[in-house]
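What you see is the complex with one protein chain gone and the rest in place.
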Amino acid sequence: MSMVLNEEQRLLQDTIDDFLSSNAPIEQLRHLRDSHDEKGYSIDLWQQLTDLGIPSILMPEEFGGFGFGFKGLGAVMQQMGRNLTASPLFSTVVLGASTIELGGTESQQKALLPSISAGQLTLALAVDETHHHQPLNSATSLLDQDGQLIITGKKVFVLDGHSADKLVVVARSSGNTGDPEGLSLVLVDSDAAGVQIDRTKYMDGRNAANIIFNNVLVSHDQVIGDLGKARTILQKVLDRGVIAMSAEMLGGCQEVFDRTLQYLCDREQFGVKIGTFQALQHRAALMFCQIERSKSAVLSALASIDENSSDSSLQASLAKTLINDCYQHVSNEAIQMHGGMGITDELDIGLFLKRARVSMQILGDSDFHKNRYAELNGY
Amino acid sequence: MSMVLNEEQRLLQDTIDDFLSSNAPIEQLRHLRDSHDEKGYSIDLWQQLTDLGIPSILMPEEFGGFGFGFKGLGAVMQQMGRNLTASPLFSTVVLGASTIELGGTESQQKALLPSISAGQLTLALAVDETHHHQPLNSATSLLDQDGQLIITGKKVFVLDGHSADKLVVVARSSGNTGDPEGLSLVLVDSDAAGVQIDRTKYMDGRNAANIIFNNVLVSHDQVIGDLGKARTILQKVLDRGVIAMSAEMLGGCQEVFDRTLQYLCDREQFGVKIGTFQALQHRAALMFCQIERSKSAVLSALASIDENSSDSSLQASLAKTLINDCYQHVSNEAIQMHGGMGITDELDIGLFLKRARVSMQILGDSDFHKNRYAELNGY
Amino acid sequence: METIEKFRLDTRDWLIANCPESQRQPIIKDQQIWGGRRRSFYCEDAKLWFERMRDRGWTAPSWPTQYGGGGMSSEQAKILDQEMKALGCRPALYDIGLWMFGPALLEYGTEEQKQEHIPKIVRGEIRWAQGYSEPSAGSDLASLKTRAEDKGDHFLVNGTKMWTTQGDKSDWIFCLVRTDNDAPKQQGISFLLIDMATEGVLARPMELINGDLEFCQTFFDDVKVPKNNLVGKLNEGWSVAKALLKYERNMMSIMSSIVEKEEGDIVAIAKHYVGLDSSGKLANNSLRSQLTEHLMRAQGDALNALRLYQQHKSGVVDGGLGLTLKYLSTSEQQHKDELLLAIMGNRGLSWHDPIFSKSEKKTVKNWAYNKAHTIAGGTSEIQLNIIAKKALQLPS
Partner (left out) sequence: METIEKFRLDTRDWLIANCPESQRQPIIKDQQIWGGRRRSFYCEDAKLWFERMRDRGWTAPSWPTQYGGGGMSSEQAKILDQEMKALGCRPALYDIGLWMFGPALLEYGTEEQKQEHIPKIVRGEIRWAQGYSEPSAGSDLASLKTRAEDKGDHFLVNGTKMWTTQGDKSDWIFCLVRTDNDAPKQQGISFLLIDMATEGVLARPMELINGDLEFCQTFFDDVKVPKNNLVGKLNEGWSVAKALLKYERNMMSIMSSIVEKEEGDIVAIAKHYVGLDSSGKLANNSLRSQLTEHLMRAQGDALNALRLYQQHKSGVVDGGLGLTLKYLSTSEQQHKDELLLAIMGNRGLSWHDPIFSKSEKKTVKNWAYNKAHTIAGGTSEIQLNIIAKKALQLPS
């Protein structure tokens, strides 16, 4: 796996870096949070990102894509992590558009991908049904009644489910809870009859939704891929999601670490900079080691998607576990090293702490991924 | 649980401290190791300890006991841990004599306890059959053929099994491997026909044995307690063993920590004592916190035996787990802080490192005890 | 002995007769009665209970009657405490002045100061705040910069204090201020009492990372303070502050005993959120293992505290043990909080929306708030420094 960015990807990274730090600084997240914004992200910002072509970043060139690949996306996600940028990129593009790109028919792709590229369609993936990520445990049913499909069930903690135009719903047409087979992916309009959406605000200012499907009628052409055979596509989409989220977390983790280093260099106590205390120096060095290790795992996992590697699932679980644990540790240390100020909302450190905890749960906590890693390794 | 020693126990502790540091310093262990001593402990020392009454420490006063109780024993074990003293105390007294005292008939007690008190009889408990402690997994069989009992099976890593006069064998007369019921405790002479003993030297200079029982004939009066109903006695004996071993480990852990502190105060690098480096100071302070916590758990567990508390098993598992992890950590840090000299055999630090690893396995590693603690807590 | 037993019975009778039933329920935070000019009562019973206790001086049972206290011996005060606990009576008044500042003023104040301030504390008329920390003086408290200039008939105070608990709801504040810029830093500090209604004082709540607003930043902008508000001698405020420390520790233990513990039994919580498998084990093995490790450490910490208590009782105290307690317990609380979040998964990520239960919200808010435990009252780093030096005698 090549973990080094190419010229174009590096340029993209710099562009996004400049753009976000001037157009979407952390202030924006505070504003969205404190104003209880209905969408939880800035529509203006999403339009500007659309103008930059960001929603097309992963798409084939025929749909307006740029071919930056997943490593390019990773560079964008990292910068969003650094700036705590709220946007539909993850739900709509990484999860939603990937599903359509990987599993959709040509007509589905033509109907949907251009609207996503144009920033006019947002999606959300409705997969989990309990408070811990367990994608195969979907019990939401998909019944075929004389050619008419009916969805019944409940999804919880659907990221951006409160604001998405359409939902990609994981539903079961056969088999029992836990079976890898028998699952389907179905596109459902958020305003379809029988869909009830309850917004959930997370402590990091982001949003999800609990969604009830009460005999929701859908047609066969809303199914992505073959009925009951979503396993492979779903797996690929989730791996992409896991890896992209890991990239965002890496960015956040690096940012909160950089701010902590700066504080160690600025803050004086007992007549010296606190960064001169060897105990703090060693703890900072330990964090750096852990971050570098996590970074390698994330960069390699991003590359594994571009290189269509057969071990992407393994790499996804590796990356997510390492960065979960790293971001948790570094955000805790950041608070501690900032002392009293770290626990006030006046500094941004707490925002990273909260984002860390929310993103640690997204598409699987460390326990989930360690278990998966062990299973994939056959023990 | 009273974790504070009474006047008599404190006196005992001081006496043993003085005695061991002059009569059984670590040099003695080195000598036993390097001379490949047949018994692995000094017979002279055991005789001197007998003269001091140590083998009777736990016994009822009618058998020459002093009533120091288990806390008194704990004080002795701690000092033995500090001096890395090899002696039959653990196998013969804590495990062996306890079995007879708790489960034996009056005639068995009269026949055996006085010889133990006199230092003339050594015992070993033969319980494990695989490389991890799992007392209920005994498969060694005890068959009753027309009133004649026959033992067949294999025991491994029997502590001091190479030198004991008699073995206390855990054997199964009914039920399957893993059943808590159906186990018996049987006294077998080491030189009985059909008993084959292979000595195993551990890296810490101590010894165990793998023992094969090939149709060994025993009589009913060699059974301790009721046939097939050893569960409760065995549990109590093992809990005593676990707690006494934890006390020994506490002593060893404190000693290697004290030596490390001394080294930090003595050793100079870069023109200063290395104990002035804040990173090392904090690591030393962290060790101290961990040791104090482990110490409280060990002292409380010792008291729980004296107070015949119903939660001794829980306390035993708590104490062993905390001190296992603590001794492992502290012995590793001790090596690291001693630098190059720490990995030579010229200093004693490595002897503590090795004793730590061996004792971590004795009567259950941390995984075993954590699992038991969880089960006892009902989850 | 007989009179003590009689005292106990009389006290019990009085409490039974005077403490309304509603004031014998476990306290919840919103119903605590704090004193002060802006004092309010959420119900008649609370007011009645407060007034009855106040009128006997039993809000401060062991303080001298001449200042409005209960005048009890320490033995009697202990009995009152025991009887109140046994009957479940709520404390009638909560106040930093009661727990911490009052005792120190009784020890160090002038007669005039005591007569002015102590009765108002007993009667819940003035609510006190503490003004020690500053933006640039955290662990290094003695580097504080708020200065009080001697202007002949008054001090002129300028500066900023941090972490003023409920500063916006308090009436007076006891402060450490710099009165000599040239002296070595601990020696130029004085202990000054300031009425927060004075012109130039502003207490502004700071939002914490969990949304709470209990701490203020307190600004002093050319505040005139009468000279007789100085406690102790000029430039000797550090020794008053040090003496006050012992009362602060008492207060910490009172505070922690009256804190609401809503999280409940973590084993039950784990079973609820994670479930058991067919063999009766927690369904998630990794969480099961983490839970066990936490319970063991927490039990070890509890035994540490018990051992220290037993040592004190037996009179044989070994120096180091006590120094480990704060470090261990605050770190362990944070481990527990992180474990609770892991157990609760997505249900442990918010304190918004009715979708989350009250205890879920509380747990998450506490998780964030408890990050302060390893910072406030001496950071963990300071604790480790102290252990290294005092308990381990490592060189410096």
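Each chain carries a letter (A, B and C) given by its place in the written order, and its residues are counted from 1.
Criterion: a contact is a pair of C-beta atoms (placed from the backbone, for glycine too) under 8 Å apart; a residue touches a chain by one contact, two chains touch by 3 or more.
What you are looking at is a predicted structure, and each value in this text was computed from that prediction instead of being measured.
Enquirer: As a test of the contact rule: which chains in view would the missing one touch?
Expert: Counting the whole assembly, the omitted chain is in touch with A, B, C.
Enquirer: Pick out which of B:L52, B:A192 or B:A279 touches the chain that's been left out of the picture.
Expert: Of the candidates B:L52, B:A192 or B:A279, B:A279 is in touch with the missing chain.
Enquirer: Touching the absent chain in the whole complex: find that residue among B:N23, B:Q48, B:S309 or B:Q361.
Expert: B:Q361
Enquirer: Among B:S107, B:Q145, B:Q269 or B:S310, choose the residue that contacts the chain missing from this document, as touch is defined above.
Expert: Per the contact definition at the top, the residue touching the missing chain is B:Q269.
Enquirer: Considering the whole complex, not just the chains shown, which residues of chain A touch the missing one?
Expert: Chain A touches the chain not shown through residues 1-4, 261, 264-265, 273, 275-276, 278, 280-282, 284-286, 288-289, 292-297, 299-300, 318, 321-322, 370-371, 373-375, 377-379.
Enquirer: Would you write out the residues of chain C that touch the absent chain, in ascending order?
Expert: Interface with the chain not displayed, on the chain C side: 285-286, 288-289.
Enquirer: In terms of residues, what is the contact footprint of the unshown chain on chain B?
Expert: 128, 130-133, 156-157, 198-204, 208, 210, 268-271, 277, 279-280, 328, 332, 335-336, 339-346, 349-350, 353-354, 357-358, 361, 365, 367, 370-371
Following the convention adopted for this analysis, only the chains that are shown with their structure count from here on.
Enquirer: Compare the CA centroid of chain B with every other chain's and tell me the farthest one.
Expert: Relative to chain B, the chain with the farthest C-alpha centre is A.
Enquirer: If you average all the Cα positions, which chain's own average lands nearest?
Expert: When every chain is reduced to its C-alpha mean, the one closest to the whole-protein mean is C.
Enquirer: Indicate the whole-number Å distance between the mean C-alpha point of chain B and the mean C-alpha point of chain C.
Expert: Computed value for the inter-centroid distance: 46 Å.
Enquirer: Distance from the CA centroid of chain A to that of chain B, rounded to the nearest Å?
Expert: 52
Enquirer: So what's the Cα centroid distance for chain A and chain C, whole Å?
Expert: Chain centres of chain A and chain C, defined by C-alpha means, are spaced 41 Å apart.
Enquirer: Residues of chain A that contact two or more other chains, please.
Expert: Counting only residues that touch two or more other chains, chain A contributes 277, 279.
Enquirer: At least two other chains touched by the same residue of chain C: list those residues.
Expert: 381, 384
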